[in-house]
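Yeah, one chain of the complex is gone here, protein chain that is, but the others are all in their spots.
Here is chain A:
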Amino acid sequence: MTRPVGIEAMNVFGGVAFLDVRELCDHRGLDMPRFENLLMQEKSVALPYEDPVTFAVNAAKPLLDAMTPAERTRIEMVVTCTESGIDFGKSLSTYLHRYLDLPSNCRLFEIKQACYSGAAGLQMAANFVLSGTSPGGKVLVVTTDISRFALADAGAVEEWAYSEPSSGAGAVAMVISDTPHILALDAGAYGNHAFEVMDTCRPGPDTEAGDADLSLMAYLDCAAGAVGDYLRRVEGADFRESFSQLCFHTPFGGMVKGAHRHLMRKLYKAKPDEIAGDFEVRLGPSLSYGKRVGNTAGGSVFVALAGTIDTAGIDAPVRIGLFSYGSGCCSEFFSGVAGPESAARLGGMGISAEFDKRYRLSIAEYERLLAGDAVVRFGTKDAELDHQIIPGAWPADGAGTRLVLDKVVGYHRHYIWV
């Protein structure tokens, strides 16, 4: 298996507004004496005129803009990966197709498996490329998720006290092809672990439910199981030695720390000092962006990957191990190689600089958004969006490169560039 495949180009979009997580915890009166251990700082908050489509398009646009017309015509499939869908039938990919002006000879669909969706999308795309049925064909894979969990009712905020600070919003766009400039996947090197469990779910429009303890347990079981399956498949692989860097699905940093500790104890009976040092070196860089946008669900493991490539100081090819977990549950551990070119190309996206441009919401503004009056709920037939709901957040001097939701007419969402 020598045919190259992987991520050719990649971008992360973290929305137009964020909230300081410590300020939120203080405001909620959460007893978090060991707050630092959770490794959270900021979270992106979707404004009412931002939805899974705007996040996805805004993440993908810079990738498409950087392509030649000839390259764009080779995008033959658009896979949106989400648990924040806006319609049971029509996929988000159809909106991406319109607003990214993609070729008409294209497969469009959406896939779901909680936070595992992005890894599923990537693997489906990679296998399409490897199949050789359309040599040179490219796939646009976009993860896009937003959390509006408090919309359900007033009690939801209380019930979800400890997940509210970690729930974020964000999209990751990736072009998958046979020219993997960002991450060359180790084709055939992967491990899965899956079983049915009711840990967290989205049982109805705009509602989330779950059991944080059970979800953590399932995550830990899957980390051990998926890594174990990878080691079974890949001769000579070793969790401690084979991967210079690691990127895990990151609900919040503390959970990744727990899973890493579990693996190091289970596989090597490693001592606390060694575990802490290894975490700092191999997982520290992966938390760089997650702690700024919060849990981005399907995109979380790729937000971690972007953080690693941008901040780990990669000056020679390194093998990166990636672990994706999605409630319900399914998980995968897989790997790829990134190098100096990856860092140079991803750096060109200016991901961190874009995060810096976000508007910082006050608690009062955030609470107003939480009330949900201005949000377009699932199934809305007609609506006009108030673009001045948070005046400071509106990109008044925009260059026409940012997509926002303008109105809904007969269930059809209409967007504008600002």
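By definition in this document, contacts are C-beta pairs under 8 Å (C-beta built on N, C-alpha and C of every residue); 3 or more make two chains touch, one makes a residue touch a chain; residues count from 1.
The definition used in the following text is that contacts and distances are computed from a predicted model.
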{"item": "Chain not displayed: protein name in its UniProt record (\"Acyl carrier protein\", \"Sodium:solute symporter\", \"Sugar ABC transporter substrate-binding protein\" or \"Transmembrane protein\")", "value": "\"Acyl carrier protein\""}
{"item": "Chain not shown: contacting residue from A:Ala212, A:Leu231, A:Ala276 or A:Ile389", "value": "A:Ala212"}
{"item": "Residue, one of A:Lys112, A:Arg233 or A:Arg261, that touches the chain absent here", "value": "A:Arg261"}
{"item": "Omitted-chain contact residue, chosen from A:Met67, A:Cys106, A:Val197 or A:Ala276", "value": "A:Val197"}
{"item": "For chain A, the residues touching the chain missing from this view", "value": "31, 33-34, 37, 162, 195, 197, 199, 211-214, 216-218, 220-221, 254-255, 257-258, 261-262, 265"}
